[in-house]
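Sharing a structure with you now.
One chain of protein is taken out of this complex; the other chains stay put.
Right, chain A next:
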Amino acid sequence: MAYSDKLLDHFKNPRNVGTLDKNSTGVGTGLVGAPECGDVMRLQIQVDPETQKITDAKFKTFGCGSAIASSSLATEWLKGKSVDEALAIDNMAIVEELALPPVKIHCSVLAEDAIKGAIKDYQEKNGLEVTVTESAH
């Protein structure tokens, strides 16, 4: 299976690897997947309470190259977006950007779920209305 250059770049030089303080009120954490399934993705966002914009995003992922690239790309896209804009990120956009092969589409689904999980965590923590709809997956 040949991977796209973009995917390989995100795999070899993953962006925004790391950990934000999950106890901080401005941080939302999404943890999705399961070790038994071979994928665990943790995606975190730092939200500016004034502007509701995402100022920072970090990830750590246990998984295949496509899972790592999908989460790396997601963090890149999240930075600078408002929470509402972030919620609009669709897994198929990740599939297209990285040219994921069909057997790897679940990696992009996981990334979308991780984004939604992080936003939901942030909203719940801050007593905001939860605008995350259940993911379609």
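As a convention for this text, contacts are C-beta pairs under 8 Å (C-beta built on N, C-alpha and C of every residue); 3 or more make two chains touch, one makes a residue touch a chain; residues count from 1.
We take it that contacts and distances are computed from a predicted model.
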Omitted chain, identified by the protein name its UniProt record gives, among "Cysteine desulfurase IscS", "Phosphonate C-P lyase system protein PhnK", "Amino acid ABC transporter substrate-binding protein" or "Protocatechuate 3,4-dioxygenase subunit alpha": "Cysteine desulfurase IscS"
Candidate in contact with the missing chain, chosen from A:27, A:47, A:89 or A:109: A:109
Missing-partner contacts on chain A, residue numbers: 11, 14, 17, 19, 31-42, 60-65, 67-68, 103, 106, 109-110, 113, 137
